[in-house]
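And now, chain A:
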Amino acid sequence: LAQNARKGVLKYATLGLDTSDPHRHTGSIAVQQSYVEALTSIAANGAVEPFLAESFAVSPDGLTYTFRLREGVRFHNGDLLTARDVAANFERVKSKVKGGWLVSALQQVSKLETPDDRTVVVTLDEPFAPFLNLLSELWILSPKSAGWDETISLPIGTGPFTFGDWQPKVKLVTPAFADYWKAGAPRVEAVEFDLRDGIDKSLALRAGDLHIVSVDLQAAQDLQKAGVAEISGLKDTAWYFAAFNNRKPRKPFDDIRVRRALMHAVDKAAVMNFVGGDKSIVTNQLVASGNIYFDQALHDADEFRKPDLDQARKLLAEAGVTPEDHTIEFVSWQETHPQIVVQMVRKLGFKVNHVALDDIGTQKRLGQYDWDMSVTNSGPRSDIFLRFVRLMSDGPNPVLWGGIQDPELDSLIKQAVREPDSDKRKEFYLQAFRRTMEKGYFFVLGHAPDFIAIRNGIKGYDPGFTWACHWASGGVAVTAIDA
Partner candidate 1 sequence: MARVLSVLGTLLRGLVQCACIVMLTFLLCRVMPGDVVDVLGLEGGLTAEQQAQMRHDLGLDQPLAVQFGDWVTHAVAGDFGRSIRFDRPVMDMLATAVPVTLRLTVLSFAFGLTLALVLALAATARPSRLFDVLIDGVNIWSIAVPTFCAGVIAILVFSIWLGWLPVIGGLLAPVLIIGLDNAGQIVKQLREELKEAVTLPHVRTARAKGLSPWRVSVFHVMPATMGVVLALSGLVLGSLVAGSLTMEVLFALPGLGSLTLNAIHGRDYPVILAAVTLISVSLVLINTTMDVLHRLVDPRLA
Partner candidate 2 sequence: MTHPVLELHDLDIAIAGRRIVLDLSFAIDKGETLALIGESGSGKSMTALAIMGLLPPNAQLGARSRLLLDGVPLRPDDETAMRALRGRRMSMVFQDPMSCLSPFMTVGGQIAEAIDRAGAADRTSRRERLIELIELVELPDPPSIVRRFPHELSGGQQQRAMLAMALAAEPRLLIADEPTSALDATVQAEILALLKRLQARIGNAMLFITHDLAAAADLAQQLVVMRAGEAVEQGAAGAVLAHPKHDYTRRLVSTRSILRAAPAPAAVTRGQPAVEVSQLAYDYPVRRLFARPWRALDGVSLRIGAGETLGILGESGSGKSTLAKLVSGLLRPTSGEISLFGAPIAHARTIDRDLRRRCQIIFQNPYGALNPRLTIESAMREPLELLRLSGSGSAEKIERALADVNLGPEYLHRYPHQLSGGQRQRVCIARALLSEPELLICDEIVSALDATVQMQVLLMLKELQATRGFAMMFVGHDIEIVRWISDRIAVMHRGRIVEQGDAAAILTAPREPYTRKLIAAMLPPLPDVTITDATQVA
């Protein structure tokens, strides 16, 4: 059945692929899931679901995790997946890999046991709440993969597709894996991931050259109007924010009153509407409503919901600042919506020197801390911790948030991470977030989903929680092309 039912090549274009070594990825992850899978995955509602592990259990102290592996899972080379393979992957990431989210998580692992071929027991030094979620990105590969000791050049995973021909920044072809463990999957002959930058994906989709693509709001609207595709969005939203230089703030932008005044000038609803249309949400938090970490009370108390220029001017007067005397060094990516914020800020009288740079240019410039304000955004994550960790003093790549250095904040986040109890954990995170607001490190403008357009005739695909193209309960494995 499986053989005959497979039909067509699915053309998929969202994010790129940086490396053929799934353990060494440091960022964008939307492609590798098609050929490698993890013990867990994130369901469309954000919950952790079993994947290669058919079940898992956590000890009450939050220190011991026991995984029961699915039976009959085969690697692309035909080998059966065993507990030892899983342990080897844990070991490899722990010892060999230098960057990435997982590295710090795995530093906590003190003991790895494989009592039998299908059981893996992991013991941590101290409780680490995001562990299960983060494991959804610890891909399990056959230790026989070429380059295992250095850089894996030909990953052998268990995914529904196998790693085929890869041309960086051009394309990756992944042919279907006949012995995939899930019955009836995959349903297409291959997935061709388009990895090119700069192409107009929506036009290509309209011309029929692509099937599933990520698009911005304007393109999504066009596609909808043209009636060629259905528009959906990643279930976890991206959050948009304005940040200030927190590491080396310049006068007068170190003054919380000035920062608040600037925020009062911004019409969050207008910006968010531009970015996300009617799918956008105006709020002041890291997550959107519906997420368990969302706090309704805090949301309701958002004083910046509506622009208030009078209030802004009042605050500026209080701080003794004449806007006309100051030029805001404003940094952003080459996106459109920061221009809207810039224009709103100008209304207060500030001069703005807006520098829009390519990704790395922005990164570098922000890292120099010679700017005042920036507007950027951050995408879906498998765990809330990955949002908070960026606000920590020694967190990875903190520049988007102005390089906050606040021991108090650090300790609140650490407490949250160590807290096995979810209610208490939520409370710690909330406290931490409140602190950022009080200090005026950055202000959330709102949330909007990253839009995904699915061409008519593609069946069974709906975007998941993150950018992942494949997860236990959905994704490219169950996607079919209607003739």
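Everything below uses one rule, namely that a residue touches a chain if its C-beta (ideal position, glycine included) is under 8 Å from a C-beta of that chain, and two chains touch if they have at least 3 such contacts; residues count from 1.
Here is how the candidates were picked: all candidates are chains of the complex that A comes from, given by their letters.
Predicted, not measured: the structure shown is a model, and the values here were computed from it.
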Worksheet item: Hey, among 1 or 2, which one's touching chain A in this complex?
Response: 1
Worksheet, complete the sentence: Within the complex, candidate 1 is touched by chain A residues 18-21, 25-28, 98-101, 103-104, 151, 153, 167-171, 194, 196-200, 203-204, 206-207, 209-210, 357-361, 363-365, 367, 378, 386, 390, 394-397, 400
